[in-house]
Every structure is written in C-alpha cells, then in structure tokens.
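Got a structure for you, written out below as structure tokens; questions coming shortly.
In this view, the complex is presented without one of its protein chains, the others remaining in place.
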Amino acid sequence: MDNNLLAQIVFYSFAVLTVGSAAVVVFSKSLIRSAFALLFTFFGVAALYAFLGADFLAAAQMVIYVGGILVLLLFGVMLTHKLYDLNLRSETFQFVPALVVAAAVFAVIVTFMLRTSWHTGPPASDAPTTAAIGELLMTDYILPFEAASILLLVAMIGAAMIVRRRSE
Amino acid sequence: MNPQLLLDLQKFYPELALTAAFLCVIVADIAFPRIRKRLTFAIAALGLAVAFFLSLPLIGEPAGTIFSGSLALDEMAVFFKCFLIATSLLVLLAAPGSKELSQRHMGEFYMLLLGVTLSMLLLASSVDMLMLYLSLEMVSIGSYVMVGYLKNDRQSNEASLKYLLFGTVATGAMLYGITILYGLTGTTKIALLREALATNIATGENAAMLLIATALIVAGFGFKTAAVPFHFWCPDVYTGAPTPVTAFLSVAPKAAGFAILIRFFFTGFAESGSPGSWTAFSFIDWRLLIIVISVVTMTFGNIAALRQNNIKRLLAYSSIAHAGYILMGTVVLNSQGLQSVLIYLITYLFMNLGAFLIVIEIFNRTGSFDIDDYRGLSRRSPFLTIAMTIFMLSLMGIPPFAGFFGKLYVFGAAVNNDLAWFAVVGALNSVISVYYYARVIRAMIIEPGRETSLIPLPWTSHVMVWIMLLPTVGLMLFWNDIQQLTMSSLRLFLG
Amino acid sequence: MIGLGHFLVISAALFSLGIMCVLTRKNAVNVLMGVELILNSANINLVAFSKFSAGNMSGQIFAIFIIVIAAAEAAVALAIVLSMYRIIKSVDLDRADTLKG
Partner (left out) sequence: MQSIAELLGLLPGYSSIPETYRALIPVVVSCVVIFACMALAVLFAVWLERKVSAHIQDRLGPMYVGGWHGWAQTLADAVKLLLKEDIVPASADKLLFKVAPFVVFLGAFAAFVVIPFGASSFVADLNIGLLYVFAVGSLSVIGIIMAGWASNNKYSLYGGMRAAAQIISYEIPSAIAIMTVVIPVGSLSLVEIVNAQQGGIQNWFIFRYPPLVFLGFIIYFIASLAEVNRTPFDIPEAESELVAGYHTEYSGMRFAFFFLAEYANMFLVASVATALFLGGWTWFVPESVVPQFIPGPVLFFGKVLALVFVQMWLRWSLPRLRVDQLMYLSWKVLLPASLALVLGVGWVTVYW
C-alpha cells in the first residue's frame, strides 16, 4: 500500500472517534448527549467495517443502526420525558465498582486476545462483497434468512401490540 | 430451485406447518373480526397438532444435517420437536381458560406462542452458531412480548422489562463469546469446533481465550435455563407474567435451552467416539464446574422457595431448583445421564404445567396468588385439591408419581458414575423442597378458610386437569416405552 | 500495518464500555444503548476475524444477522419501555420495584 501512513492516520482517527464517542455514551451526564454520541460510535464502526473490506456491511450498519435503531432510541428518549427538559440527567449508581469490573473485563480480554495465536490465514481480499453475500443468503444461509423474517414479523407485531393504546 | 433444498424441505414439514399456522393466525385475526377468537384458537391448535404428527415420521430418519449444516436432524432433535410442540399445545389449550389474558387480543397471543414454538424447534436442533444465536434471540424476543402481554398491568410490564434487560445483556455476552470461538476456529459449525480447537489450543493463551469464550457462552445458556448465577430475572418474571405464559416459560424454553446446551457441548467440545468424556480440553474441570452450578442452583432455588407466600413465586424458585436437578443429569455426560435429562423433562412437563393450570383455575375464582388464599380449598373444590396435591407430591419426588421416577433416574445416573455424594446432595435438596410443597398442601387441606363457596369448574378445565393428571399418575405404567423412547432419542448426530 | 490486534482492542474497549453502561445506568433507554455497544463490539470481532482469521464470509453474514436482530430487539425493547413509561411515568429502573422477593 503506497498510502500506508495515510491509511494509518485515518484508521486511528476513526478508532479514536469510535471509542471516544462510546465513552461519551457511557459517561455523559446528559441522556440526550449519550444518544447523539452513539451516532458517532455507529459511524466509526461503519468506517472500521469499510477498513476491513466489508463494504456492504458498512452501508448496512449506517442504514439500520443510524437510520433505524438510533432513531428509535432517540424517540424512546424523547417520548419518555417531559419536553423542555434539556438537562435530562441520567443517574448512575454503583459507579466505582462497575468501573472496576469494566476495567478488569477490558484488561483480561485485551491481554489474552493479544497473546492468543489466532487461527490466521492470509487476509481476505478486498473484493466487493455484496454479490457474495447475496449468493450466500440465498444458498447456505437460506434458513437463517427466512427465520430472520419470522423474527422481524414477531417483533413488529409484538411491539405494535404493546404500545397500542388501551382503547378500541 | 436447488434440488437439495427441496429434499431438505421435506424434512422440515413440522416447522413449515407451524409457520403456515403462524401466518394464518395473523391473517385470520385481521380478516375475520367477528369470529377471530375461536378461529385463531382453532388454527393455532390445528397447526400445532399437525406439526406434532408431521414430526413423528421423522423418527428413524438417518441422522444428518439439513439446510447446509444449519440444523441437525437426529433422534434427539425429533424428541425435542415433539416435546416442545406438545408443551405449546398444552399451554394453548389452557390459555382460553385464564381470565388474566385479555380475551380481546388472543390472536396475538396465539401468534406469539406459535412464533416462539417455531423458534424453539430451530433452537433445539441448531448445529450452527449463527442459527443458534438467531433462534435463541427469536425465542427471547417472543418471550419478552409474551411476558409483557398484559400491557396495562404494572407487574407484567416490569417483569417484561427486567426479562428484556437481563436477556439482552446475557445474550450479548454470549454473542461475544461466540465471536471469540469463531476467531479461534474459523468456523461457525458446532460440529467442526472440536477438531479446530484440538489443533488450536496447544498454547496456554489459547486455552485461556477459550475459557473466556466458554464462560460467556455459558452465561447465555444459564440465562435461558435460569441456572444460578443467571437466575435473577426468573422469580420476578414468573411472578409478573400472565400465568399461562409463566407455565409455558417454566417448561418449554428451558427444555430448549437444555437441548442446545447438551448439543453444543456434546458435539462441540467432548471427544468423539467416547460419550461421557469432557476430556478434550482437560485444562478445566468441566464436571466440577457444572456440578458446582448444579448444586448451587438447586440449593438456592429450594432455600429461596421456603419463604415465599406467592404461589407463582414459589413455583418460580422451585423451577430454578428443578433446573439444578436437570443439570445434574448433564454432568454425567454419557447416555445414561442424557437419558435421565430427557426423562426428567417429560415428567416435569406434566407435573409443572398441571400445577400452573390449577393456579390459573384458582386465580380465576379468587383473584389471588397468595398461598394463604388457598386455605380451605378442600371444601370448595375437592377435585382441584386432590389434583394439586398430586402435582405437589410429584414435584417433591414422592412415589408413585412421575416426579419420583425422574429424580430416580437423575440420581441413579449420578450414583452409577461415582458421584454418589452428588446424588446425596440432590436427595437432601428434595427433602428441603418437601417443606414448601407441603405448605401448599397443608393450606389447602388442613387450614380452615373463610370462604366456603364452591368453585365451579368448566368442563374444559376438567378435561385439561385430567390431561395433566393422568400422565403424572400413570407414567410409570408405560415406563418401558419411555425408557426406550428416550434411549433411542440419544442417537446424536456427531458428524 | 494495521492488523487483527488493532480491531480486537477496539472491540474489547466497546465491550467493556457496554458492560459499564449496563451496570451503571438507571435509565432503561440508556441501558439499551449499552447493549447496542456490546452488539457492535461483537460485530467488529466477527468482521475482523472474517477478514484476518477465518478467510470466509460467514463472519460477515453473521454480522448482518446480528444487525437485523439488534433492530428487532430495539423495537420490542422500546415498545416495552414506552409502555412502562405510560404506566409509572418513569423509565428509571429503580422505580420498577413492585416485584421483590
């Protein structure tokens, strides 16, 4: 790669963006800022996918996570609080013990992950993945694909049933 | 179309029947508003019954996988298909008799029940980690909605929220473990894990990574089977959920969880050729680990049940304890141990559903789940009292009822495999459980109640109680058949 | 050169941040955000392994299904949270306290 340095700069900036905004999600005192920080986390993760050559997945991440899940979460925040409540404080509890636990989890996982000799092969090529994914979804993964449609149907009807008003 | 796909579809008829019923219920619920209550019930019951009879011809099919290695088709898969469909059918038949469920939206309830049943069938026979995770989430998401079915009821809602939060975190952690396993082996097929791992865990670091992955995955299974320390959700959810849902959750997803637990560890980790050996990865004492979980689970469940006044809560803790007993069977991971698990599940199905059925009937009349309100029940409804007593005795493990044989098998499997002390712990636990089950019996029979009016029992409920009662009492008559059935169900696909 | 390790560290960081979020937050919606972090971390793992380690597409396919599941889960979760808000006018988890024992 001739622009190796450039690639590294871009990678590290996206890594910092991802982890940094995730930290904002976790530590921010304002609920709504947590939610908006999630936008940058999802965006950063999509960029990481692009780095890994998973172009279809990167776009899917943006469409579904940012355009769907994050919007849902934001609606969730806004519909469950009184309007004008800009300083939505999100309280925390067990802060220090949880910090210790999370730090321990991080330390353990990272230590062993870096020491593990992963089953490594040559990196997969960066060929476009869309066609291959479509092919696999219709052949080897046809059952999960169909099952996922049932899942979505159950989730959709279930969610609609729960939020529907009691009148009728 | 791919010819292999068509062949696979022929072995997929039970699931297809359920899917068809699932879709028909949705359409019927919308299209025929006048008769939808009965129509959706009929479709759901018909679908389950058809699915049950379509599973029977699969017995004796050569073991293999279908859909490019997504699902296993072996005797055990068929056993669990039948078991899970039967459970759902029984719950379905009991559901209209419950006043808790809002009669208006029964169509959605049946839809959810069918959807969750379908997902459980997929879960119990998954041999691909993707299919495993997907179907686990399908079961979970359907269950969250079922628990929160009484959407205007505060308890139901809280139960649903707690279930959801615990569930998403537990399955999230499990997923992380699965990804690590994928990284270690480069495959998502459970059957290929063992070989890939055997060449891969030579170094200590890899073993540690595997350990972390396994711990995370066990958390997911522990959540589904409500084993300590992943049981927190269980009492609250069982109490808050509508009673038919509680009955369903306490049997079906648990059984599916055990099915996939056995399948995952047996085909993925244990050494091939010699059932009963965890020795492939000897750096961790698997048996001890599961023994500890099992002992803690049953002891905790039994002790916590002692001080419950709410019958649903009591049964919730008792179901935790029973999960402990079942785990005991998985410790002895040979054919005898696994057979005992299957037998225990069969007995547990009838006695537990029966107990919940009576809880439903009593709630319909008294509107209470307090054990104190069971006082004087013997005067008000002798039939219910006798039936409940039999279910309680069976849950205790008193002969000659079904529960006794289940326990006998589990303890026997432990004794036969040099774990006599383990069986003793189990037996001691059963002794503890006698106390709280007996409390229910005492309240019903001995203690006088204020109300004396008779409890009317519709004929449908009569029939339902008998359906549960007969196997609980008479299972031992067919003991040889059950032994043979469960024995033949153990021909796992190990390819 | 950017290798597998870089991605694994990011994913571990997201995972622990997600755990942290789940453990500390009282607000139900906020807890769900933590869950999304956990799912994203698992996805990074899968895609990274798919490229560097397994050399097959199954990791990416798995990741797609996880995204789909996350969407379904979020829909149901928010429905339940909204329903709870309608009943007790709060989404703080310590207000969900009628079930104790």
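The letters A, B and C name the chains in turn, as written, and every chain counts its residues from 1.
As a working rule, a contact is a pair of C-beta atoms (placed from the backbone, for glycine too) under 8 Å apart; a residue touches a chain by one contact, two chains touch by 3 or more.
The shown structure was predicted, so the numbers you read here are calculated from the model rather than taken from an experiment.
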| item | value |
| --- | --- |
| Contact list for the unshown chain, restricted to visible chains | A |
| Residue among A:Met62, A:Val101 or A:Leu137 that touches the chain left out of view | A:Met62 |
| Full-complex contact with the absent chain, from A:Leu39, A:Val101, A:Ile142 or A:Val163 | A:Leu39 |
| Positions on chain A contacted by the hidden chain, ascending | 2-3, 5-6, 30, 32-33, 36, 39, 43, 46, 55-56, 58-63, 66-68, 70-71, 74-75, 78, 83-84, 86, 128, 130 |
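Keep this in mind: only the chains that are shown with their structure count from here on.
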| item | value |
| --- | --- |
| Touch-based graph of the chains, sorted into line, ring, star, complete or other | complete |
| Distance between chain centroids, defined by C-alpha means - chain A, chain C (Å) | 7 |
| Whole-Å gap separating chain A and chain B, where each centre is the average of the chain's CA atoms | 32 |
| Residues of chain B engaged with two or more neighbouring chains | 130, 134, 137, 141, 144-145, 148, 151-152, 183, 186 |
| Junction residues of chain C - those touching two or more other chains | 15, 18, 32, 34, 48-49, 53-56, 61, 65, 69, 72-73, 76, 80-81, 83 |
| Complex interface listing, chain A residues touching chain B | 108-109, 112-113, 115-119, 121, 139-144, 147-148, 150-151, 153-155, 157-159, 161-164, 166, 168 |
| Touching residues on chain C, where the partner in the complex is chain B | 15, 18, 22, 28, 31-32, 34-35, 38-39, 41-42, 45-46, 48-49, 53-56, 58-59, 61-62, 65-66, 69, 72-73, 76-77, 80-81, 83-84, 87-88, 93, 96-101 |
| Chain A contact footprint on chain C (complex, rising order) | 1-2, 4-10, 12-21, 23-27, 29-30, 32-34, 36-37, 40, 43-44, 47-57, 60-61, 63-65, 67-76, 78-83, 85, 91-92, 94 |
